[in-house]
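Accompanying notes for the structure given below.
The other protein chains are all here in position, but one chain of the complex has been omitted.
After this line comes subunit A, so read on.
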Amino acid sequence: MFDLAIIGAGPAGMAAALTAADHGLRVVVIDEQGRAGGQIFRRPPETFTGSEFRPTAGYEWATALIRRFEADTRVVGRFGWSAIGILHEDAEPDTLCVAVNHPTRGTGMITARRLLIATGAYDLPVAFPGWTLPGVMAAGGVQTLVKAQKVAPAGEVVLAGAHPLLLLVADLLVGNGVPVREVAFAQSIPAPAEMLRALNAVPGHLRMLAETGTVLTRLLRRGVRVSPRTVVTAAHGTEHVSRVTLTRVDRRWQAKGAPRDVAASHLVVGYGFVASTELARQAGCELTFDSPRGGWVVAHDERLRTSVPGVSVAGEPAGVAGADASRAEGALAALALAADLGRPVPAAAFTEAERAVARAARFSTVVQRVFEPDREALGRLATQETTICRCEMVSRGNVDDFLASAPFVTDVNAVKLSCRTGMGPCQGRYCENTVAGVLAAARDQPIGLGGRFSAHLPVKPVPVGDLGALDTPLPEPGATPRDIN
């Protein structure tokens, strides 16, 4: 039995693991990827020689954090394992069980006295005509393929969205010799550009977004067309994208003016991020809707404890705020967990950790405000024929028809039960936001009022035969703490 199980080996999980180990806790870290770093610090596989890891500007600390984490023999790593659910051990009230699954080894159970959910975030899915065509990909997906898997699109690329990550991906593509036809931004560019410059004045500022300003200038100098107040309204093609439709929008992201088509073999979409909260939902944690911070986020106290005893949260599921905030929250959450478990934690350590969290929050709050996606406007991009649930093939028309026939439905879970949106393998991760937008529009109510999809074990589907092994404890490694695939 571990003192602490951490789900996620990104900046929050790594910082938490090291802090907890420093305070004498026995720690296990579970991550689906093969190596530590999370999505923001995704690295090439170890078998790729000569592919050195270089973190994004402003995150120079990442290299040292990863190195410390990987060199630390106190922390047990379970890489390549997915956490699929949290169970309470009735016989032992102070014990939590994490069900884990591996693509070749099946299912097992890891027990710990405390749990830290540091599951990160993923690209905000936005449904528009053609978004299911091959060649349409999330910005984070393209970024990790290029930087960690060393492959690049072989044709011309259009990028569209509203988040600065889009500029970093465009720059990465240009740097890899990929022809970038156009970058379409829903916002007007001067406002974010001015904000990026102003961020230099934020005390203890991070340079990531200042770097984004530099990248924007570089893209423009290289002749990349950057179009403000423009959204992608359709992708076209038979078996693969061949062109995309871009449309000018007003300040509220409402279409104005004639749409135009641009030839492209790839469309990269990046409107922001969704906090990955399915494990917290399944565990029974309270959530709150906070649009600028990633939609539904896990409610927590000032020391990152959730509403479920023994379960804490850090990083993006606590509110999407970037890698600095994640690292700071991971450290603070671990101190609180160590103190809860009776380890001595000096008050000065708490003060310092709380200061780091506050410092990161000052910056991220500005960023969240400027780059908040207009969910109502994005919800309008799906036409009646547009597939909004990719897994179960539910169109917007299906949902609208149901809502018209059932005028008292005001909850996304009711839509899920009746229309099957969110019942496929992705379990709602790629349609919840659109369903919420469609429901909100139909009922003329705020998006957060429609609630959220509930999550059940397994939060990521596994072969049904694997579930029989749910009560099998995963052997705890002894001499070799690393368990990479």
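A few comments on the model shown:
We adopt the following convention: a contact is a pair of C-beta atoms (placed from the backbone, for glycine too) under 8 Å apart; a residue touches a chain by one contact, two chains touch by 3 or more; residues count from 1.
Rule of thumb we're sticking to: contacts and distances are computed from a predicted model.
Candidate names were "Ferredoxin", "Cytochrome c oxidase subunit 1", "Multiple sugar transport system permease protein" or "(2Fe-2S)-binding protein", and the UniProt protein name of the unshown chain is "(2Fe-2S)-binding protein". From the options A:58, A:85, A:108 or A:135, the residue with contact to the chain not on display is A:135.
The missing chain, though absent from the display, is touched by one residue of A:63, A:144 or A:307; that residue is A:144. Considering the full assembly, A:39 is the residue among A:19, A:39 or A:230 that touches the omitted chain. Within the complete assembly, residues 32-34, 39, 44-51, 80, 82, 103-104, 122-123, 125, 132-138, 140-142, 144-146, 149-155, 176-177, 239-240, 265-266, 276, 390-391, 393, 424-426, 429-430, 460-463, 485 of subunit A touch the chain that is not shown.
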